[in-house]
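We show some of the complex, not the whole, and keep each chain where it was.
Lettered A and B in written order, each chain numbered from 1.
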Amino acid sequence: MRQMKKIINDPGNVVPEMVQGLVRSNSDIVELIPNTEAVVRADKESMKGKVGIVSGGGSGHEPTHAGFVGKGMLSAAVCGEVFTSPTPDQIFEAIKASNTGSGVFLVIKNYSGDVMNFEMAQDMAEMEDIPVKSVVVDDDIAVENSTYTQGRRGVAGTLFMHKILGAAADLGASLDDLEALSKQVLPNIKTIAVALSGATVPEVGKPGFTLADDEIEYGVGIHGEPGYRREKLQPSKALVEELVGKLKAEFNFKPGEKYAVIVNGMGATPLMEQYIFMNDVLDKLADEKLEVVFTKVGNLMTSLDMAGISLSLFKIEDDRMVDGLKHEVKTIAW
Amino acid sequence: MALTVEQAKTWLEDFYTEIEAQKQYLSDLDTPIGDGDHGNNMARGMTAVHEDISDADFASVSDLFKKVAMDLISKVGGASGPLYGTAFLEMSKTAAGSTELKDLVSAALAGIEKRGKATTNEKTMIDVWSPMAEKLNSDEAVSEADIDQFVESTKDMVATKGRASYLGERSVGHIDPGAMSSGYLLKALVKVGA
């Protein structure tokens, strides 16, 4: 078996050491909430009188979520153990640190652990009279949506939610406004991924799944959840054909519609490949006669050392969404 | 069949020992249908419980369970943290009135069902807690073999809650890891002989 090859010290201690490294090298943007692995904006002035936006989840998706804390985006982010939802007490601390009197809005990715831990934290906050509302993002179209399941996973499309809500909160939206906005955004964000290799959780020491040297898997999740099909490695254009095809079926593309696009590297895939892939995506969307109004490329919501890429689309039905996407922020990674 | 503080401590220490021993196995069960961390998650939580209870005195079973609940809630994370945490929180509330096994297990079950928004036959730990509560409530004796069988029953189910649900039909043929750890917990409870 391949030995794990990572630049770490103790596999059981990666999260606190990572959070320390992140906070110490970005002290102008974020600070640690004492006794937690959660970070809050350093710029307190930017939060005054505004609704706080809190997100978080398991670690291993860096720069998500801590990299998106800062003026105009998240107020605080909670870093759980690797691929494990953070605990309610830590989320509660993040809620308290983000509340300046106008309440706090939670952006939760749809995993049973995340949903339950955030809900418990929400209960704790309400017991202390902090008004809290939330949205559960489920943008990964790889899994069949059905009332008989946990539903779809929250993946890189969540960043659209962070960005839109962060901008609105920055402009003074109320908790109710944000809830309404989140409901408007939610059905319009969808994501699909392709993996070229599995990710290795430090404490586990071996990849969550393995692919042959010439094999890829469509539909993999950000924790290595299995996808919907394995096949031989394809050229970028063929990957785009497959993934945009899936998104087309979900959105039911109509000529003239406007979309925002995120191409997200999974951790070990170089930017060069991400740009080549984006180039093919833009060609394909132009073929579909769609108008692309916003684009972002990079390692944004990764899966440790997984090689692969995800494609997120956000259907823009209201031009103010574009303003939200372009709203200026001061974060580590947006 | 009412639990004393001493018995409750023995129960939890036995469970801690079992989790330590089965940590790898639980994570292995979580690998094909989950994310391979259930053993680590439970071990993180029960290590904290063990450290907090082994040398401490508790005035009541309710107090003890409250401590356990808080440790599990704040140390485990993932899906099992809130579920086990809620189970002990509900048992703590109930234990203020009664420490009858059937009352405790029923309270835990109700908490898990509410927290997980889940019911039986969804291939989760509920498929162990629910038949356990049922047997206790009809005043039947529950053997370790019974519990093994509850756990085993999850193997043929299609998961519709938790991570395993992403696999749909492909989840069939694997025992649910949370059901297995719940099996350890309930077998340790039976062994205490309260």
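Note that a residue touches a chain if its C-beta (ideal position, glycine included) is under 8 Å from a C-beta of that chain, and two chains touch if they have at least 3 such contacts.
Quantities reported herein were computed from a predicted structural model and do not represent experimental measurements.
Although each kind of chain is drawn only once, the file as a whole records copy numbers of A x2, B x2.
The criterion applied here is as follows: only the chains that are shown with their structure count from here on.
A separation of 31 Å divides the Cα centre of chain A from that of chain B. Chain contact summary for the complex, chain B toward chain A: residues 27, 31, 35-37, 40-41, 44, 73-83, 85-86, 115-116, 160-163, 165-168, 170.
Contact residues on chain A toward chain B in their complex (touch as defined above): 58, 80-81, 83-90, 111-113, 116-117, 119-120, 143-144, 148-150, 153, 201, 203-204, 208, 221, 223-226.
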